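Only one protein chain is missing; all other protein chains are in place.
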Amino acid sequence: MNIWKAFLFGTAVALLPATASFAAKTDLVLGIVLEPPHLDPTAGAAAAIDEIVYANIFEGLTRIGPKGDVLPALAESWTKSEDGKVYTFKLHKGVKFHDGTTFDADDVKFSLDRARGDTSTNAQKGLFAAIDTVESVDPLTVKVALKQPSGDFLYNMAWGDAVIVAPESADTNKDKPIGTGPFKLENWAKGSQIVIAKNPDYWGTPATLEKATFRIIPDPAAATAALLAGDVQAFPVFPSYETIAQFQADPRFKVVIGTTEGETVMGMNNKKPPFDNVKVRQAIAHAIDRKTVIDGTMFGFGTPIGSFFPPHHPAYLDLTAEAAYDPELAKKLLAEAGYADGFKTTLKLPPPTYARRGGEIIAAQLREIGIEAEIIPVEWAQWLDQVFKNKNYEMTIVSHTEPNDLNIFARDDYYFNYDSAPFKELIKQIDATSDGPKRIELYQQAQKLLAADEPAAFLFQLPKTGIWDAKIEGLWENGPIQANDLTAVKWAD
Amino acid sequence: MLSYASKRVVIGILTLLAASIIVFAVLEVVPGDPARLMLGMNATEDAVRALQDQMGFNQPLILRYFSWLGDLLTGDFGKSYTYSVPVIDLIKERIAVSLPLALISLALSTIIAIPIGIFAASRRGSTADTTAMGIAQVGVAIPNFWFALLLVYIFAVVLRLLPAGGFAGWENGFWPSIKSLILPSVALALPQASILARVTRSSLLDVLGEDYIRTARAKGLSRRKVLYHHALRNALIPVLTILGMQFSFLLAGTIIVENVFYLPGLGRLVFQAITQRDLIVVEGVVMILVATVIAVNVLVDLSYAIVDPRLWSRK
Partner (left out) sequence: MSRKFESLIGNRSFLIGTIITLIVALMAGLSFLWTPYSVSALDIVAKLKPPSISHWLGTDHFGRDILSMIMVGSRASIFVAFVSVAIGAGIGVPLGLWAAARGGIVDEMLMRFNDLIFAFPALLSAVMITAIFGPGAVNAIIAIGIFNIPVFARVARGAALALWVREFVLAARAIGKGEGRITLDHILPNLANILIIQGTIQFSLGILAEAGLSYVGLGAQPPMPSWGRMLFEAQTMISLAPHMALFPGLAIMVTVLGLNLLGDGLRDFLDPKLRYMR
């Protein structure tokens, strides 16, 4: 072969990827910010667990789709009894766990009983509270009887915490997750990456990707660099808000600002003076300039909220005007409450940036109306202990990322110390009401009630800031739950 | 020699034992409950209690100390609360990052510092000496994590030659991993090299001022010969001490630089374990680090004895 031929050959090879003779890529490297502590979604609250395993490795009876709707998963169909108390699930045939064992009704019974049993360490044990008995009728039929009708039951069974596990592998899932999903764990290099590979024996539509790598990149600067260099091709929740504009201007990337279930609020201890006075709480809500908070902490990404409800939900009401930024009104309300000269208080901030930076901005804004809030940074362990469990706090900032969590304001002994009989009544009605206009009406009443009572200052909805290679298709745009469902992801040719 | 060595070793072991008591006692009073942390905000009380039982928190303190210590002696570091894998496996994985990082930066600082130190000492008072020592003075004053940030800006953000952070993982190949260690080891090496250069220079100057060196010079030996054959050997003692200290420092003290680069090393493991209240991991790593410091100190002491045999006869 002479030089000329070699040159031509080289050129041809260089041009080849543009033609169809090369198949599309089948591997993907995704960036994630936090490393999961382990990979068992039934034994931990960390969102990072679901971000790897949900829909990829583990599946439940039902699952949540990209739009937040409940879809069938291991249960192919179900029926509900007249009184709404008994669900009968028909299971898919020929489903196998990754270790080759067969999935059947006994595994469902085992998983649900394990999650609600006395020694359960399920982080969302409350999801299973409505269940009275679980019965395996035959290998492909499961009957679940509830204590009372529950409008949320099918939704609850779709959570990552309700996935079906096998008795043989349940105790070792933390390290060696064995599920029924379209991907299996291949390798976990602690501190750097987790690799999952296609499950060839999958019962449903097989995944297009052969391999997906989750690379752990906690540093925003490194995340930016990794995407630009192509080391990582997708960052479903990109942590560096400050550099997003740079990617928006770059045609190689697709930037998708989606919605999440994360309502960020400044909680107040409703039983501790002066926060037991609704006028003080309203004054604080009016003293906060949400736009500045969002600009300063999130570089403009995030939607202001006036109550505790996600803006993308059909029942959402925009109540931001109820707590519009108005320092004069805030001062007036404070004076009416008997604190014309303001007061001293504390603001406990957990580690996330939205809390630490947001807290600094809010403390400065509160100072304008005479409230001196001392900033106390706390770690999560301390936050759970001091604020959440012992309610030893005055104000705190946290994002409530669970879906469908309006009911936390109706819980006794929740950290807000908010106790409102009308609100509890509303939640009870919502629970007992299945979908439809009635439920929307009730949701809206609840939102209005919270906006008037201000048990917490509602700040903004966290955005899902996804950035990925423009040639990737099928990644979720929104985050109805914290998951990276890769079942439909592929590279465009 | 033998009795000197065995005394050092016995003291080392006693120190280690005392350290184990301190570590255990201190971590016992850390507020925060790992079980609650694992299960998060929606956890029910009985689920938290079930997990606490599983983790074995409901036994008396003394009992737990002795069973922990007993396990340690047999090489069993226990099981991580959060990762639920043996602590020793976690440590091994992290040492695969921390040890190369420490060794590379130590090698880097030695290669730079010792020749500069010798050169400066041999040309004492020259412009070269003043310049070198001036730079070393600045090097000592630079916080390594700031230097790390500047390196990230220049080599990762502007030039895009090296990764800004993270660790590729040895299983992804040697070169990518080394690439992620370059900036951190340079950042760690600069202040170390500055200290080492100063110590080398001053220790050499001290030796050169001693009588036996003057005698050697008077006997007509060349300046070079005196410097390299007689002075250098004796000037090594302080240099060795500093090297030993630096090694221990690098193994544990990289915690901040590991944070700048998000390297999954030992320091970051402890840092994360503290925030996750994974205390058994903290205890294990701290004990290993303390043991390393003590072992290095003993070794350094013993190597004095080799460099300077006069110590053999002293107590």
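Lettered A and B in written order, each chain numbered from 1.
The rule is short, and it goes like this: a contact is a pair of C-beta atoms (placed from the backbone, for glycine too) under 8 Å apart; a residue touches a chain by one contact, two chains touch by 3 or more.
This one's a predicted model, so the numbers in the text were calculated from it and none came from an experiment.
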If the hidden chain were put back, which of A:A221, A:M268, A:L475 or A:V489 would touch it? A:A221
Touch assignment to the omitted chain, from B:I88, B:L103 or B:I274, lands on B:I274
Taking the entire complex into account, which one of A:I361, A:A432, A:L449 or A:A488 touches the absent chain? A:I361
Of A:E135, A:D152, A:D250 or A:D295, the residue that touches the missing chain is A:D295
Among A:T243, A:T259, A:Q282 or A:T345, which residue is in contact with the omitted chain in the full complex? A:T243
Given B:A35, B:V48, B:L108 or B:V152, the correct residue touching the omitted chain is B:V152
Suppose we count only contacts with the excluded chain; which residues of chain A make the list? 219-221, 224, 240, 242-243, 292, 295-296, 351, 353, 357, 360-361, 363-364, 367, 375-379, 382
For the chain that got dropped from the picture, name the residues of chain B it touches. 11, 14-16, 18-19, 22, 26-27, 29-31, 124-125, 130, 137-138, 140-143, 145-147, 149-150, 152-153, 157, 195, 198-199, 201-203, 205-206, 248-249, 251-253, 255-256, 259-260, 267, 270-271, 274-275, 282, 286, 289-290, 293-294, 297
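We adopt the following convention: only the chains that are shown with their structure count from here on.
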Residues of chain B defined as touching chain A within the complex: 31-34, 36-44, 46-47, 50-51, 53-54, 82-85, 90, 93-94, 97, 152, 156-157, 160, 163-169, 171, 261-262, 264, 268-269, 275-277
Contacts from chain A onto chain B in the complex sit at residues 37-38, 43-46, 118-126, 174-175, 187, 189-193, 215-219, 221-222, 224-226, 228-229, 231, 351, 379-382, 384-385, 388-389, 400, 402
